[in-house]
Every structure is written in C-alpha cells, then in structure tokens.
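All protein chains but one are shown in place.
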Amino acid sequence: MVAHTDTHTDTAVGNGVDAVVEKVCSDELPVHSLERELGDCARAVLVRREWLKRQPGVASAEAVGRVPHEGFDYDAVHGACAEMVFGYIPLPVGVAGPLLLNGKTYQVPLATVEGALIASTRRGCKAITAAGGASAAVLSQGMTRAPVIRFPSAIRAAAFAAWMHDPANLAVAQEQFATTTRFGRLTSCRVTVAGRYAYARFVCATGDAMGMNMVSKGVSAVLDFLSAGSFGDLELLGLSGNVCCDKKAAAVNWISGRGCSVVAEATIPGHVVESVLKTTVAAACELNVAKNLIGSAMAGALGGFNAHASNIVTALYLACGQDAAQNVESSQCITLLEPANGGADLHVSVTMPSIEVGTVGGGTILAPQRACLEMLGVAGAGQEAGSHARELATVVAGAVLAGELSLLAALSAGHLMRAHLAHNRKPAAP
Amino acid sequence: MVAHTDTHTDTAVGNGVDAVVEKVCSDELPVHSLERELGDCARAVLVRREWLKRQPGVASAEAVGRVPHEGFDYDAVHGACAEMVFGYIPLPVGVAGPLLLNGKTYQVPLATVEGALIASTRRGCKAITAAGGASAAVLSQGMTRAPVIRFPSAIRAAAFAAWMHDPANLAVAQEQFATTTRFGRLTSCRVTVAGRYAYARFVCATGDAMGMNMVSKGVSAVLDFLSAGSFGDLELLGLSGNVCCDKKAAAVNWISGRGCSVVAEATIPGHVVESVLKTTVAAACELNVAKNLIGSAMAGALGGFNAHASNIVTALYLACGQDAAQNVESSQCITLLEPANGGADLHVSVTMPSIEVGTVGGGTILAPQRACLEMLGVAGAGQEAGSHARELATVVAGAVLAGELSLLAALSAGHLMRAHLAHNRKPAAP
Amino acid sequence: MVAHTDTHTDTAVGNGVDAVVEKVCSDELPVHSLERELGDCARAVLVRREWLKRQPGVASAEAVGRVPHEGFDYDAVHGACAEMVFGYIPLPVGVAGPLLLNGKTYQVPLATVEGALIASTRRGCKAITAAGGASAAVLSQGMTRAPVIRFPSAIRAAAFAAWMHDPANLAVAQEQFATTTRFGRLTSCRVTVAGRYAYARFVCATGDAMGMNMVSKGVSAVLDFLSAGSFGDLELLGLSGNVCCDKKAAAVNWISGRGCSVVAEATIPGHVVESVLKTTVAAACELNVAKNLIGSAMAGALGGFNAHASNIVTALYLACGQDAAQNVESSQCITLLEPANGGADLHVSVTMPSIEVGTVGGGTILAPQRACLEMLGVAGAGQEAGSHARELATVVAGAVLAGELSLLAALSAGHLMRAHLAHNRKPAAP
Partner (left out) sequence: MVAHTDTHTDTAVGNGVDAVVEKVCSDELPVHSLERELGDCARAVLVRREWLKRQPGVASAEAVGRVPHEGFDYDAVHGACAEMVFGYIPLPVGVAGPLLLNGKTYQVPLATVEGALIASTRRGCKAITAAGGASAAVLSQGMTRAPVIRFPSAIRAAAFAAWMHDPANLAVAQEQFATTTRFGRLTSCRVTVAGRYAYARFVCATGDAMGMNMVSKGVSAVLDFLSAGSFGDLELLGLSGNVCCDKKAAAVNWISGRGCSVVAEATIPGHVVESVLKTTVAAACELNVAKNLIGSAMAGALGGFNAHASNIVTALYLACGQDAAQNVESSQCITLLEPANGGADLHVSVTMPSIEVGTVGGGTILAPQRACLEMLGVAGAGQEAGSHARELATVVAGAVLAGELSLLAALSAGHLMRAHLAHNRKPAAP
C-alpha cells in the first residue's frame, strides 16, 4: 500500500499546472484564492503544493510532496473548514467498544497517535459492559458567549447588570435574539462587572449545533438593540470578552458549565475488577484519592481531577469532527472511585461540566467525520432539538469513564505487583 | 476525485477476507490482534472493517465503509500509535506563512476543521514578517513526571522531601536515572508533601523527544533504588500522581513550566497595524487589556490570558505529529499588547510556559506528520540534543503570536467599525 | 498609663480566688465552665488566669499576667463570642477619612498592627474626597450554604439537581426555609453534582446579619422536608460541603458572589494625583497593569488582582466586629486604573464580589465594635432589611479603593524617583 503523495501522482499534476504555478509564484494569481480562481478545489491544492515547494520558508520541498493529498473532498473543506490547503493529515482511527450506556451499545471511534490509548479504553468498555452497563445524565445544556462591554462608569455597568438580571428584561433580550435564528434560543444571561467593564455571559440553546456562531449572531443583535435604546453609552469592545470562556482553562466553565454538563457512572462487580481490570477494588480506590483528588489539589488543578480525560475527549473529537481545540475545557472532569456493596464492588463516576459538542456544522460536514457520527447513530439534527448533541455528550462521558477506569486500574495494578514482589523478596523464615 | 472508502474498494476486499471475517465474528480470531495474526496490517484493517459493520453497537454499517482506509501506512501505526484501527480520519492541512522568526522564515502547517483559522493566522504572519520578524527565546526545557508515593507517616514523607532536596542526593538520583537512558538526564526534583503522601516532581532533559516514557522509566529506576535503600517504607502508589501534570489544567505547569517555556515578541509598525491588521494600536491594546487580562481574571482563568492560543497549538500539533491531548497545558499563554515608540507602533508578546513537543517518537514517526516537521526543518534529532524540539517550540510560540495578533485585530476592528457607524448615525447639525 | 494586667491587679484577685483555683487545678471544678459555675464572668477570668499560670504547657506563668483583663465586658462574650477566656488582646484602632462616598462622609475605623496602613489609607481617602468623592454600587447580596448530600447513584443526584433547578420547586423549598426564620429568605439554589454527591448552594437574604447560622438552620429544614418526601434516599453528610465556600479561596465565590458584591470607583483629577498622591496618571496606570493584572495572572491568583485589599478589609473587620477569618474571600478584589479625560485624570475602581458583613449578631454585639459601627452610622438593623449591611459593604469597598490608590501611588512614585535619579546620573552634554 502506498501513501497518496506526490511520489505517485506526479503525472496528475501535468496539464497546465506548471503554468498556473508560475503565475502564483509571480503574484499574478493570489495563492489564497486559487480555489475560487481555478474553480476546482483539488486542482487548487495541486498548484498550491508546487508553489509551496518553491517557498523560501520550506526546508524540504520534497517533504511537501510527502504530505498526502489524493482522495480528499476539498470542495467540502473550501469556505468552511480550512484555507491555504495543500493536502491532508491522516490520523489512524480505531474503535473502542462495545460500550453499554443507558441501555444502548456503542462502538466508539477514536482517532489518535498515542499508542495503547484505544486498547486501554476498550478494556474499560469491556469492564463496564460486563458490569451491565453505565448510566449517564445530562445535567444542563447551553452554549455561552460573553462580550466585553465598556461603560462610562462602574455605576452604569452596575445598572446594566441590574437590568439584565431582571427576569422581565430577559424576555426583551430573548425576543431580539430570536430575530437572528430559527434554532437558537437565549435561556439566561449573567453579567460580571469589573469596574466599568461588563461581561455579559449569554447562555443559549443551540439545537444540535455546537453553536458558537449562532450565539455570537444573536448576542450581537441583543447588544445592538440595547445600544440603540436604554444603553446608548455601551461600547462593545469585543464580541468575546473571555468570560465565555472558549478554549481557555477557566473556573467559570467548571462552576457554571458550558455546552453539555454530564455525569456518568457504573458499578463494576469485584470479579470483573479482578478478571478484566487486573486490580482490586481497594487498590483502585486508594489510587484515585491519592492521584485524582489529593495530587490534583496539590498541583493547583482547575477541573483536572482525573487521570487522562483529555486523551479520550481529544480522540473522540477528532474522529467525530468536533473542535479539538476545545478539549481544554471539554476535558474538565472529576473522576470518583468508591467501594460499593460493602467493598465487594467498585463504583466509578466521571462528572464533566463543559462538553462542547455538535452533530451539525463545523467539522461534522466532512464525510469521514460524519461517518463516525453515523456509526454512533447521532449524525445530523436529532428528532428533538439538541438530542443528538446530548447523546454524543453522554458517549463522550461514557468513553471517558472507560478510559479512566482502565488507566487507574493499570496504575494501581503496578502498585499491587510491586507490593507483591516486595513481599516475595523478603527472606523466608529459617 | 473520490474518497478512498469502501464504496470503490469493495473488490479489494475480495480474496479470502470473508472467511477471516467469519472467524473473527465467531471469536475464533481475536479482533484486536488481527495485525499479528494475519501478518498484514492493511489486510487486518479490511477484515476489521467488515467485522465492525456487523457489530450491534454500530448504528450504520454503511457509514463504516465511508471512513477512508486506502493509501495509509498501517505498519507504521501498528504497535506504536493506535489499536483496533479500521481506517483513518483525514484532516485538511493548510499553511500559514511566511513567518519570519529569529531571522529564519517558516511556512507553518496547520491541520484543522475550523474555518478562517489558517487565513487569520496567515494574516498575523504577514504583519509580523512585514514588521521585520519576531523574536523568541526558550526560557527553560524539561519534561516532568511526579509519582505519588505513600509513607507510613507525614514525618517520613517530610524526611524523603528533605533527602531529595539535598543537592548531594540529587547526584545519587541522577546516577540511577542515567542507567535507564542514553538521551535523558535528570536535572532536578521537587517534592510536594501532603500528609503522608509525597509527589516527587522529577524534571528531566529528554533530548528531542517529548519524553514522557523516557522520564517514567528513569523515575522508576530512582524509586526502585531508594526503595531498596534508605526508604524501604515508600509505597509507589502510581507512577503519575497528577503533580506532573499531564493533560490537565494545573497551576504547577503555569508556575514551574513543563516541556519548553517560551516567550515570543514582535513590534508591529503602526502602518502595518492599519494596512494589514485593519485596526489601530490603541484599539488593539485596549481590547487586549479588557479581554485577555481583565476578562480572563474575572473568568477565573488559569494560564488562559489569551484569545485563542489553543486553536493554533492544536492545529500545529495535529499537523506535526504531536500529542494534541496535551494542548490543555501546552496552550497556556499570556498575550500582551502595548503601544511602542510613543504609541506609534504596537508591541506584542506571547509567553507560554509549557509547550510539550518532540521531533522524534510518538506521532512523528508517521510519514505525513514527519513531512510537516521536515518542511519546518526540525524533523528527527537536532545537532545539539533537544535543539529541534526547542526550535519547534519557538515556531509554536511564533505561530500563536501571529494568531493572537490577527484575532485581536479583527475583534478590535469590529469595535472601531461600530464606533464609526455610531458616529455617522448621529444626526447632522442643523 | 499602665497596662491593665495582673502586675497592678494582684489585690483584686484576692477574695476567695485562691480556693477556687485550687478546685479547678484538682479538677473539682471544670475550667471551661467557670462562668456558669461562679455566676460571675469577670471572676471566672481571674480564676482561669491563675489556673493557666500553673499549667505545664505555659512557658511563662508571668507572661499570662501580662495579658490585659480589666475593664472588659466578659458577660457579653460569654456564650456568644469566645470560651476559656483569660483576658483580651487590645488592637490599636485609628481612623482614615474623611471618605466621601455616595455623597456621604465617613471616618473609617481601622484596627491593625501594621505600621503605615492607616496613614496610607487616609491619604487615599484624601485624594478621593478632594476628587469629589467615590461612588459604589451593590451588585448583589446573599449569604450561601452548600451542604454535601450523597445519593445511592449519580442518576439520583442528577434527579435532585433537576428538581431543585425547577422554579416551581424553589417555591416549595422557600416555604420550608421560611418556617425557621423571620428575617431570612431563600432566594435561589444551584446544585453542583460530582458523581453521586450533590452540593446544593443555597443563596439567602439574611437582612442585616452576616447570616451563616440563619442560613444553616433554614437549609436544614429544607433538607429534612425533602428527605421525608421525594428524596428519602438523600444522606446529608455535612451541612457545609465547601461549595459555600466559607473561609477558603474558591472560584465559586469569585464567580457567583457571596455576601455583598460591590463595585466602587472614583475619578481623580490629575492635579490631585500629583499633589496628594505624588505620582502621575501614566505611572500609576502602568504599574497597575504590570502588577495587579499581569503579575497576579502569572502568580496564578484567584481573585487576587489587587495590591493589598486584605489589609484594609481585615483592619475594618476587626474594628467593626466582623469575622476576620472571612477576609480570605472578602478581600477578593480586582483593582483597575485607567487614564480618564484623555489622560489628564485617573479613573480607579475596585470590584469585590464577596464582602461578607453584618451589622447585627456575631462580634457586633461587643460594645467597642458596635461603637465603631455607630460611628459609621450602620449599627444594628437598617430601616430596610439589609440596608445597613449593604452600606457597610460599600464602606469596605470605598476604604479598599482608598488603600489601593495610595499604595499603588507610592509604589509608582518609587519608580518615578528611580527614573529621575537615573536620568540625573547621566553625564551632562559636553
């Protein structure tokens, strides 16, 4: 099997490409708008590759040729997912499952380059499924956007906050928001004041979309309305003022949630803990306290009371066309392990307050990513608004539950093994 | 151009695959070890796809067929990067540049599905390069691992900490560490005590590797040595005790660094701010304070004093075979904008204390990802140990600098436009 | 003037005290209940001092005699503010003012042992008053208590959260809460779920009391009701589950507020900045960004974006009978300085989301502390419920505004002086 790179597609570059490349290199054709200029996205990629090979900033022209480019639907990408495209990066995708969750079975696609991650998560799924499955509940759902607004004085910022916090006025804002979208709905707004700055954190229902763009548009309309009315003195400095808080580790998401807040749990029988996970209930529980609670507390963690939630979130996001850059807050998670049934069994849970997912829009429009969503049965809009996004969020939590269980078991098994060796090392009685 | 999926490769599945699939489905052949059993990784993938289509947890068998699989080097993946592989997920990769950094020009590959990200970063690169380039410095370099160790008492944990903090004893630990690796070197160790638990955060030079495995092995040797000697009462509960702190938002990385700590800066002439970035020095600076400093402070951010560093870090990591799950802490960043030269120009900087990168091992062994590193001129081990990893870290910071500059400019330009409209909206004097 | 200590009160200890001391030392009389046993609180103190002098854990019996005890109303303390009392610790109290705030003038009492603090705060008051005064607004008011409740499963904890978040059910809870108090009122409740644990953060109006006891009682009634009804499976593990969050640095208070959330501001004319504060608008502003925004961000601060709010909060709390141990969160504060009027003047603000104060109950029942509240005109219950507590909270913020202004000015003046010296150090032109 050969990589789809220039080494075997040289002939395809043929017809007229060279001439176009010349034009691009001499700035007659702008390299960023080749798709539009040539009216052929795949050809634009071919030309851009040749252009790229001749750029001074490229240490190895030959290496450009080794980035694959064939067999990819560049039309879907154009104007939606990426610019200046010169090929694609393939990530291996594997499957962890079966995962029995809320009575339904899933095979979870994970795209990653970290060895052992999929195998380990799969082992966790096996333990959960052998235990009769996991349960998950969505605690809340809502995408947020918090513009930064400046007033002439702190007193005015306080007046704005008071206005927004009055339930009667929320209705007014909702009406304005609704003019911009059929799917979105403003559900609440909390204003944080800092001197004369106000950060209005709008929370919105966005159907099955992750929803940031939808929210931004709606929020903009609300502010235009207020600016033309009672708050003519507001200055909208930026549509995002970082209290949203997108793609940054921030307490506001951990405390107030963003996207879907989900909790998932399972009770693993002691015999499964031993046969599948190769550890004991006691060893797993004591490691969890020592590492995920005490260790993270000492590290000054913010929402990082878990073993490796980020691994599973990132891999699942990449497979399913989600925004992997959001894993900063989407992987906030507290993992708890406790003895159950008098110590015979193991209760495990993960609580994740800010899983930001969507099953329409963004990277989900790309065929391979959409195929992964279809495998899970959650592609596109759900019957009920947001139901696919919510189900995807529970799958994220369920997969994290499996991943946590397996890694904690492995680490604690290491301890058990060392303890065993230490015991055997001791001299026999004379 | 057609996607490399089952729809057009059905024939290829032919010879004997069906029989093998039967065996897998009836558990005669374990599905996770097909690569080893069949001795052909590509064929293993074909078989696994068919098996997967028949699994109860798969909502759409047909969708499995739409995940691409041809033209991928599964041999490279096997035993190193992923398990239970049934295809690959292609991510579009574009290029942002030229970026002039420390006197060298780069074309930065970014793999993403977020529209406008590459174009925006490219605009930032343009501004920086027009300004004569950016500078970056590596402040420190070192991978960390902090096992959780339990002692019979807090007094013993304190004794262990005192022992490790004695410079003379560090040499002893270094010697043990060195027995496990030719490339790695233990540079320091700081012990955090919590009651009778001790979290020994070992900091290590790991050459051009990201280095977590190397460090784990070395740390294990040190602890074995201590356990057999003066600290026979130590119990190693887990090789990672979350004070490391890997893939979780934690203050310890923000304060003490992990991987490469880098600062990058540029001074953008006022005319470039206006012509390329379409904003003004004053508007950009005031937005940065309002959003990235005050806004993030109000949000309770931990190392999240930036606009969207995570976007650029994730896209660059995905293109270059880095571990995208680490962007949780790798994207910790404070972005500062200030007027320079009496307000005529704009000084911009990003400071990123925990960029975890490697140019050997991990996902860098895959050809496409390695090609991206080669484009940057940093593939494989550098002349001087760690020099390629350090250079890659500066490119990360430089690209983030570009991305921050461009987004902040765009947001502040929105403000300027609104201010302009508001001004024009006012009735003319009679 | 002589300290009111045993050195000059030996005679007073006379009558029969020795005999009682003997009984206490021989355990016939329990030392902790002397007040009740003797029916005379002052005499109980005398006896306890003699007992204390003979205790093995006392390195210097003579030193006990040097702790003052005369002239103190021990009856007020007994059963309310302290136990095992053997005297009192006098803290010097000074006054900072006049502080013109919301059109009213205050002389602010501050009890402290930190030299220069009162003088510095007074200078800040002078600048504010010369500027025409400061304004302050209360953004919200409400005391919180979050019991930790355990359910058999996470799904049940989620059901409990859903129940509490339904507005209709809040009314039910309010009714139960109301059975326990005439003054308090439950205003909202937000449940944080972590696995099968639920932390229900009840927010309550508590009139002019700081209100923790009132809230605890009301919350207890609500939980008893729920426990007897739909949530018979709830286990109340502890009335405080640390999501309240009392006397600990926690994001939940910074984000959601506790007690009074207050913002205060003033615009200081440039000439006052120079004549009273001895600095310049530019120097003060640039220090504030460098220290209170960037510096605190780098330090991983949580609500600590100020210079020394804790100093003023603590001194004012000690003077006015507040709980100084709450200064951990009460002193959370972001201080902002900006040029105003084109750089001619200085705008300064402080935003403090969790000022926990009361003007009835707690230490306010002691005469000296109550006298300080009376000086401010806010002793006892206000005309409108909570109005005195709110006014006291604005005085706290106003005093912090003064303290911040003065210290930042002093630090930046140091910079100006050094810059001046550096300039003069340079050789004159030939």
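The first chain written gets the first letter, and so on, giving A, B and C; residue counts start at 1 in each chain.
Rule of thumb we're sticking to: a contact is a pair of C-beta atoms (placed from the backbone, for glycine too) under 8 Å apart; a residue touches a chain by one contact, two chains touch by 3 or more.
Here the structure is a predicted model, which is why all the values come from computation and not from measurement.
The residue touching the chain not shown here, chosen from B:64, B:189 or B:252, is B:252.
From the options C:280, C:311 or C:359, the residue with contact to the chain not on display is C:311. Only one of the listed residues, C:206, C:280, C:369 or C:406, touches the absent chain: C:369.
Among C:154, C:319 or C:360, the one in contact with the hidden chain is C:319. Touch with the hidden chain on the side of subunit B covers residues 135, 137, 139-140, 153-155, 157-159, 161-162, 165, 192-197, 251-252, 254-256, 261, 263-265, 300, 302, 334, 336, 338, 347, 349-351.
Looking at subunit A, the residues touching the absent chain are 251, 254-255, 289, 293-294, 296-303, 305, 334, 336.
Note that only the chains that are shown with their structure count from here on.
In summary, the pair subunit A and subunit B forms a contact in which both copies contribute largely the same residue numbers, shared numbers making up over half of all those used. The distance from the centre of subunit B to the centre of subunit C, each centre being the mean of the chain's C-alpha atoms, comes to 43 Å. Distance between chain centres (mean CA atoms), subunit A to subunit B: 15 Å.
Of all residues in subunit A, those that touch two or more other chains are 192, 194-195, 197, 251-252, 254-255, 300, 302.
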